[in-house]
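Got a structure for you, questions after.
Here the complex is missing a single protein chain, while all its other protein chains stay put.
Presenting chain A:
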Amino acid sequence: MTHLAIPKTYKLYIGGAFPRSESGYTTEVRSASGAFIANAAKASRKDARDAVVAARAAVSKWSGATAYNRGQVLYRIAEVLEGRRAQFVDEIVQAENVSSQDAGAQVDEAIDRWVWYAGWCDKYAQVAGNANPVAGPYFNISVPEPTGVVAIVAPQDTSLLGFVSALAPALVSGNTVVILASERFPLSSISFAEVLATSDVPGGVVNILTGSVAQIAPWLASHADVNALDLVGAGSVDWVSLEIQAAETLKRVLPPEGGPDAAAPALARITAFTETKTVWHTKSLL
């Protein structure tokens, strides 16, 4: 008996569920040689709105988890990702038309970066925070805290590595994320959503949209309930106007980056989405 192949429906990832786009639209994803690979959901502005609602609802639980626990949860994602290595390699080979060796190197690098960022969860506060010297019987302590909901335009040139490099640092401090996947290579991001769904990260902490960056990014940039905007992959759209829209609600904004070093691992990507709280406390009752 012959087996009939069952192609996968690539949907969105919002609030821990895999809904189709509210609009009902999909876009054809084609390989570098022009062959049809799959239909990906084309997110509408209402999907973006729903994703922000889900992300906002997840903030208290994710940012309230202990730093150690967040590190464990992120590390667990790397474990699950490693187990699905072959699937990602196949997908990248098909989408980017690269050798399986190159694809494998991309997946390995993505896993390495993820683990690197996971390790920072319970360490970045020691580096970014400080016990400030003051002339009085007080402690004066500055601690970095997550800023809230971060909207990210993922790097456009890679399937998985850019996506992971932009997503991981925002999660480290306890932010929740709405991320717009690469428009050209959206499929690995939805497979990554399956990794998230089968690991321990609470629903809503990461929300993944596929579709047109030019259509969706302005709605996220102007959304009053989004606290920060990472435009790392927005170089090909009118990102200046996105920055202007983001300024209306005083968002933290990271500018686009290009080239092979885009979103390279850095502590600065973690601290970009934190705000520093400084508190005074008496040393003792005199």
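In the analysis below, contacts are C-beta pairs under 8 Å (C-beta built on N, C-alpha and C of every residue); 3 or more make two chains touch, one makes a residue touch a chain; residues count from 1.
As a working rule, contacts and distances are computed from a predicted model.
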Name of the absent chain as recorded in UniProt (options "Putative spermidine/putrescine transport system permease protein", "U32 family peptidase", "Deoxyribose-phosphate aldolase" or "Carboxyltransferase domain-containing protein"): "Deoxyribose-phosphate aldolase"
Residue of A:23, A:69, A:222 or A:236 in touch with the missing chain, whole complex considered: A:222
Hidden-chain contact residue, picked from the options A:56, A:84, A:123 or A:252: A:56
Sites on chain A contacted by the missing partner chain, in the whole complex: 49, 52, 56, 219, 222-226, 245, 248
